[in-house]
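One chain of protein is taken out of this complex; the other chains stay put.
== subunit A ==
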């Protein structure tokens, strides 16, 4: 029982850990990256000068109006008054994290879409020619038998059979869930 569970879990756990790695790993290097650091100063309108936004790559300790606002729009004696109004914020981001996340996300969505199309369009065509599946499924429907079937299908001979068995079981579960949610409206409505 236990190895089975572990086996079933290995895939999602690996995916999660990988994702975690992808999420966190780029961050550690991100500080070096040039475009991932900015100091943004927002200066409101002052006398006859309109408001302006300044944006520069400077280190955190240099992130103030005097270093960032260039060229200074006001004469020397007004600099202090002008700079008091400006608000400077130091911000970091990790463009690698964003890139990797979006790529992971899109690839997962893409593969799910393909699988969905496969299940909806191609699978019924293949199944139609297979005479064995139909009676088997009816048999499986009785709940008492399910535990046996689970055990038997888990130990297929080849990898392909095992995958097939797992897929059948999963399909049945989803079918059951669909009935519960959409037809009987017992859950989640």
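The criterion applied here is as follows: a contact is a pair of C-beta atoms (placed from the backbone, for glycine too) under 8 Å apart; a residue touches a chain by one contact, two chains touch by 3 or more; residues count from 1.
By our rule, contacts and distances are computed from a predicted model.
S.K.: Tell me the UniProt protein name of the chain this structure doesn't show, selecting from "Translocation protein sec72", "Chloride channel protein", "C-CAP/cofactor C-like domain-containing protein" or "Mitochondrial import inner membrane translocase subunit".
M.R.: The missing chain's protein name, per its UniProt entry, is "Chloride channel protein".
S.K.: Can you list where subunit A touches the absent chain?
M.R.: 1-2, 5-6, 9, 11-13, 16, 19-20, 23-24, 27, 35, 38, 42-48, 50-55, 57, 81, 85, 87, 91-95, 97-99, 101-105, 108-109, 112-113, 116, 119-120, 138, 141-144, 147, 170, 173-174, 177-182, 184-189
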